[in-house]
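Here the complex is missing a single protein chain, while all its other protein chains stay put.
The first chain written gets the first letter, and so on, giving A and B; residue counts start at 1 in each chain.
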Amino acid sequence: MRVIKQKPMTWGERLYIFEALRGLFTTLKHAARGLFRYEELPTISYPEGQPEVRNTYRAKHRLMLRPDGSPRCVACGMCAAACPAHCIFIEATASDDPRIEKKVKRFDIDHLTCVFCGLCAEACPVDALRMDTKKISFEHRSREEFVAHLEDLTNWDPKDYPDDEQSQVAPGGTKNAEARKVWGMEVK
Amino acid sequence: MDIIESKTWIEWLITIAKFAFCFVPVLYILLLIPMERRGAGFMQDRQGPNRSYIKIPYFGKIRLLGYVQNMCDGTKLFFKEMFAPAGVNKVLYYVAPAIPFAIVFLSPCVIPWFGPMVFEWGGQMVRIPGSIIDSDVGVLLLFGFSSLSAFGAVLAGWASKSKYSFLGALRTSSMTISYEVCLGLSMMGILLLAGSFNLTDIVSWQEHHVWGIVAQPVAFFCFLIASIAETGRAPFDVAEGEPELVAGYHTEYGAMQFGLFYMGEYSHICINSFLIATLFLGGYSVPFITTETMQAHMGGSLTVLCGVLAFLALAFLHMIHRYSKKLAATNLTNRFEILREYKLYNIVAWAAVVVLVILAFFAWFFYNPQSMVIGGVAVGSLSTALGTALIHLLVLVVKSVIFCWVWIWVRWTLPRFRYDHVMSLGWKIILNIALINLVVTAVIAKLVGGN
Partner (left out) sequence: MSNYYNMPKLPTENSPKVEIFVDDKPVMVPGDTNLLEALKAVGIETPHVCYHPYLPVSGNCRQCLVEQEGPRGRMLVIACYTPVSPGMKIYTPASSARVKNARKATQEFMLVNHPLDCPICDKAGECTLQENYMEAGQNESRMRPEYGKNYHGNPEHQFIDAKGQLRGGKHVDLGPRVLLDEERCVQCDRCVRFMRSIAGSEQLQLAGRADHTYITTFPGEKLDHEYDLCVTDVCPVGAMTAKYFRFQKRVWLLSHTPTVSMDDSLGANIWLDYADGHIYRVMPRCNPVVNRSWLSNTSRLAFQEFDKNRLPSMEVHTPAFGNGKIAIVAGGTCTLEDLAAIRMLKEKLGDRAEIFGGSLLKVDAPDGIAKSGDPVANRAGMKLLGFADVADFMKRASEFETLVTVNADLFGEDPAAAGVLEKINCRVAITPFDDATAKKATIAMGVRHWSEVQGTMVNSLNMLQKLNACPVCPDENLWAAYQVVSYMAGSKFEAAADAFKKAGEYAPVLAGLTYDAIKSTGKLLEGGEA
C-alpha cells in the first residue's frame, strides 16, 4: 500500500481568493471556447448524430448463420451458463437436417436484463453468438419487445459486415456460393 | 395645472416615457436565463439547452440558438397548477412570492439611465434627469427597496409551514442584514469622494475625475462580494442549499409562485449589476470621452456606435459561417434543417450590417443639429440630447451585462460556502476591510482634497 500524503496548502492557497481567481480564469477559458469555438465542444447531438462505435464494442447480439441460412447455434447452452445476468433462454430440439444433431428452437435474450458483458460471445463454442452489431440504442414500446427472439437475432445483413469473412458466408454474402459448395447439399 | 403647465409637452413625454425603465430588470431576466444556462453549459464543456424549436410553416424549425427553451420553460411555469400545502397561512403564502417581484419595479426608479438631458426647446433650456426619481438620497432609497425583498423570503419561509423553508428564511434574513451592512460601508468611500448620495452626482464625479473602481478598488471588491451574497447566489446560496435544505425558503413553492421567486432573484442580480456599474464603473459615462466632447461630435459618435454594432454583427456572421461549414461536413441527420436556420440568421445579420453602415454613413455626413428643423421647431438640440441618452443607455447596459456575467461566472466556478463561513466572512472580514477602507479614504480625501 502506498500512502500519498496530501500537500499542506500554502499561504496563498489558504487565502482562497487567489485560488478562486485561478478557478474563475479556468472556467472563463472554457466558456470562451464554448462561445467562440462552439463546434469544438465534445458533445454529440445524440439522436441526430451517432457516436462512433468501435468494432470491439459489445453491442446488441446477433446469431451467425450457416450458408443455408439456418442459425449456426447448436443450442449447447454455454452462453446461458456463462451469463451472469441469466438473460438467455434456450430451448433445443433435434434437427431435421441429418448432418446436424441439435438445433435451436428458441433463443431469447432479454436485453433489459442483459449487462452486455460479452461472456456469452466468449463462451460460444461455434462462434454463433456475436455482439458486433454496433447497435447501441434500444428503444421499444413494451418490456416484451426488449426480448430479442431467434428471428431478431438472425435478421442481419452481410452487407453491414463487409470485412468479416464469417458473415459473408451467410445468404446474401459474397462468399455464400462457395460456402454452399463446401457445405455440400442444398438444404431444404 | 401649474405643475403641468410648468413643463413643455416634450418634457412631459420624456418624463413619462422614462417609466418604461421600470421594466428593464424584467427584460433582463430574458437575457439572464439563457446567459446562465448556456454559460454554465459552456463552462462545463456542454452545449447547454438548444433543442427546443418553433416550427414555422413553409420554413422549418427555428431554435433561435437555444433561446426557445427559455420560452418553453416560462410557458410551463406559467401554466402549471398552483397549489398550497395543507395548513399553511394562505394569504401570506400567496403574497410572499409577489414581494420580491414587486420590488423589482421600484428599484430601477433611482438609477440614472443616462446623463441629464439638456436641450433647447422653444427658446428655453430644458433639463431632464436620467433617473425616474432624481432623489438626493437615491442610494439609500435603493438599499431600502432591495432590503424589502428579504420580506418575501421570510414570509415565504414562515408561511410554508416547513422546517426547510423556515431555516432557509432564517438564513436569508440574517444574511441580508449582515451583508447590507457590508454593502453600505463599502460604498461609503465612493460616496465620500463624490460628496453626494445622489447617483447622478456620483456618476458625473466619476466621469470628471476617475472611475470608482480605480479610486476605490478595495471597496469595489468588498461591494461585489457583498452584493453577490445579498442576492443569495452561489457561492453564498446557503439559504437554498440543496444538500441541507432541499430548496430553502421556496421549498414548498411550485409553478409561477416559484417562478416569481426565480424572476425576483434574477432581477435582483440585474439591479445590483446596475448599481455596481453606476457606483464603480462610471455608470452611463463613456470611457475616455466626456459627455461634452461626445455631444460636440454627435455625428461621429453615432457613426462609431453604428460601426461597433456592425462589427458585432460581422463577428456573429463569422461564427455562424464557421460553424455552418463544420456542420455541413458532419452527418447529423438534422444538419440541413440547422443550416437553413443559419442561412436565415445570415440574411438578418447581413441586413443589419447594411442598415448600420447606411446609418453610419448618414450620421457621419449629414448629421447637423443646426439644420434640423421640423415644422418650424428646431429639434437639433433635442436630437443631440436623445443621441447622447441612447449612447449612455447602451454603455450602461454593456457595463451591467458584464457584471451579470460575473454573477453567473462566479456561480458556476466556486463551490458553496458553509453557513458559518459566510457569516464570519461578512462580519469579520468584509466589514472590517470596508471600515478600514472608509477611514483611509476619509483621511486621504481630507489631505488631498482639503474638503
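Just so we're on the same page, a contact is a pair of C-beta atoms (placed from the backbone, for glycine too) under 8 Å apart; a residue touches a chain by one contact, two chains touch by 3 or more.
Since the model is a prediction, treat every value here as computed from it, not as a measurement.
Remark: the absent chain touches shown chains A in the intact complex. Contact with the undisplayed chain is limited, among A:A59, A:V74, A:L129 or A:A179, to A:V74.
Annotation for chain A: contacts to the undisplayed chain at residues 74-78, 81, 92-94, 97-102, 125-126, 184-185.
As a convention for this text, only the chains that are shown with their structure count from here on.
For the pair chain A and chain B, the distance between mean C-alpha positions equals 52 Å. Across the complex, chain A meets chain B through its residues 20, 23-24, 26-28, 30-36, 38-39, 41-43, 45, 47-49.
Of all residues in chain B, those touching chain A in their complex are 38-39, 41-48, 319, 322-323, 326-327, 330-335, 409-410, 412-414.
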